[in-house]
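Mind having a look at this structure? Questions to follow.
Removed: one protein chain of the complex. Kept in place: all other protein chains.
Note that the chains are named A and B in the order they appear, and that numbering of residues resets to 1 at the start of each chain.
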Amino acid sequence: MPKIESEKGLSWKRRTTKKQLLIWLGWLIGVSIIVFAWQLISEKTVWFFVQDAPRQAADIGVRMVPPKWSYTSKLIKPVWDTINIATIGTMIAIIIAVPVAFLAARNTTPHKIFRVAALFIIVSSRSVNSLIWALMLVFILGPGIVAGTIAIGLRSIGFCAKLLYEAIEEIDHSQVEAVEATGAKTSQKILFGIIPQVLPTIAGVAVYRWDINIRESTILGLVGAGGIGLQLNGSINTLAWTQVSMILIIIFITVLISEWVSAKIRYAII
Amino acid sequence: MNSETSLIKYPRHWRKPPFIKSSKLRWAIIMGALIYLFAAFGSMEIDVERFIKGIPRGKRFFDSFFPPNFADHRGVVWDGILESVWMAIISTVAGIALSVPIGLGAARNLAPLWVYLSCRGVIAGSRTFPEIILAIFAVKLFGFGPFAGFIALSIGTIGFFAKLLAEDIENMNEEQAEAIKATGASWFQWINYAIQPQVMPRMIGLSVYRLDINFRESAVVGIVGGGGIGATLNTAFARYEFDTAAAILVVIIVIVMSLEYVSGYLRKWVQ
Partner (left out) sequence: MLRLEKLTKQYKTGDQALIDVDLEIPKSQVIALIGPSGAGKSTLIRCINRLVEPTSGKVYLNDLELTSLSSRKLRKNRRRMGMIFQEYALVERLTVMENVLSGRLGYVGFWRSYFRKFPQDDIKEAYRLLDRVGLMDMVDKRADELSGGQRQRVGICRALIQNPDLLLIDEPTASLDPKTSRQIMRLINELCEERELAAIINIHDVQLAQMFSQRVVGLELGSVVYDGPPDGLTPDVLTKIYGEEDWSATIEKVEDDDEEII
């Protein structure tokens, strides 16, 4: 297309004039949106604080060193809680997500109505951040690990079920057809034709989500839902910066280990 | 040829071979899992009494959610939403703008070792902590409001985007890159002709995806003071105005859903 013949002979341009103009227009709109957004945000900013930020940062940085190593002993229980929130929350999520995924997948759903309902569960679970789930659950159940665990579970259902139902829809249909041709019932068709195909995905998704949940459960304490976030929040509020840095180090190590574990397990599954 | 097969005795029993071959290891894993679960549930302090007390409270809580009240604080909610949207856009743009050089530097096949290591260090640093923790510090430094949220989300974007960009570049087709190099192109020309065409479609998809993530996150950084709809939500909870909170949640869900739909569509369109 962008080959133009003129009196000067054959010339080449990357794009036609019209396309080029459209691209410029796109840039213009994009840039004006950004400028507009920036103005709105800068209106609500106290620039004095921002100018002061580097000094503040340096100040906090100095106060954080050295980390209060002795505080570690008081962090063992919170870390244990954090891991439990993530692990049990993931377990709850998988137990619920598997049937939901089978209802949501086009090739296994018993009826369209079930599919719509399952998709609704998936979307609403996914759209609400675990911190918001936790915020609500703390109101209902009171502060504590239970609220955090359920929050993690609720948030993870949608994530796991979405990945699972996509995997179910992508299975090799001929294997299912072969099982069906033997005269198997629908339940047996799922058991022999579909489950063996998606089992590795279920395990992989569980481990993947567990890794994410470890990170997420480190912050649930900010709204009172248990775990190490509780100590973090407390230490920041009391300006105990050496404790803060110690907590951050512990979080960092926990996340690092969980990432390593999940990578190992996923590698073993595949 | 197998006429004598009927004389052979075939086994009448068969058992599925276990997934973990060594029986000692298998039992160790099962026992370990059971002990862990026991200990974990034991330390959760599940208080049945409180749970039962929680049921009517939960019911009241849900009742006060319905119907969601869109009317009373319409202006505030609307402001919060807009603030979140702008915050998400700006932090995505700023984050990606910073990610490109860092991502290029963190690709082992482009950068010398010291650049590679320092860029990887930046990425690891910004990936370690969730946006919320970043936001707490940003609020401490820059004061309450969307600017703190913006900073937190931008840093989060760098960790996400630069890492994926670097990985994409490392996985690119070396032959194409070599062919362009062989023409005598300069470094920038090389990036422009060999690397950019290979990674661009996926990067556009990822930036839309990140915009989606940043909007979701902007709904929670507000809880710690980082502005946006999260701040509005937190206020509604703090004032026990649950019907307004429900309205905000509905709005968030609707926006996230439509964003996801749009981003899925855009990503398909780009590829």
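Annotations for the structure displayed:
Going forward, a residue touches a chain if its C-beta (ideal position, glycine included) is under 8 Å from a C-beta of that chain, and two chains touch if they have at least 3 such contacts.
Not measured: the values here are computed from a predicted model.
Within the full complex, the residue among A:Thr72, A:Ser124, A:Gln175 or A:Thr242 touching the omitted chain is A:Gln175. Note on the undisplayed chain: of the listed residues A:Leu21, A:Ile95, A:Leu191 or A:Leu239, the one touching it is A:Leu191. For subunit B, the residues touching the chain absent from view are 1-2, 5, 8, 10-17.
Listed for subunit A, the residues touching the missing chain in the whole complex are 172, 174-175, 177-185, 187-188, 191-193, 196-197, 199-200.
What we mean here is this: only the chains that are shown with their structure count from here on.
Centre-to-centre separation between subunit A and subunit B, using Cα means, comes to 4 Å. On subunit B, the positions that touch subunit A within their shared complex are 36, 40-41, 43-46, 50-51, 54, 57-58, 61, 82-83, 86-87, 89-90, 93, 128-130, 132-133, 136-137, 140-143, 145-147, 150, 216-217, 219-220, 223-224, 227, 233-234, 237, 249, 252-253, 256-257. Subunit A contributes residues 33-34, 36-38, 40-42, 44-46, 49-50, 53, 56-57, 60, 77, 80-81, 84, 87-88, 123-124, 126-129, 131-132, 135-136, 139-142, 144-146, 149, 215-216, 218-219, 222-223, 232, 236, 248, 251-252, 255 to its touches with subunit B in the complex.
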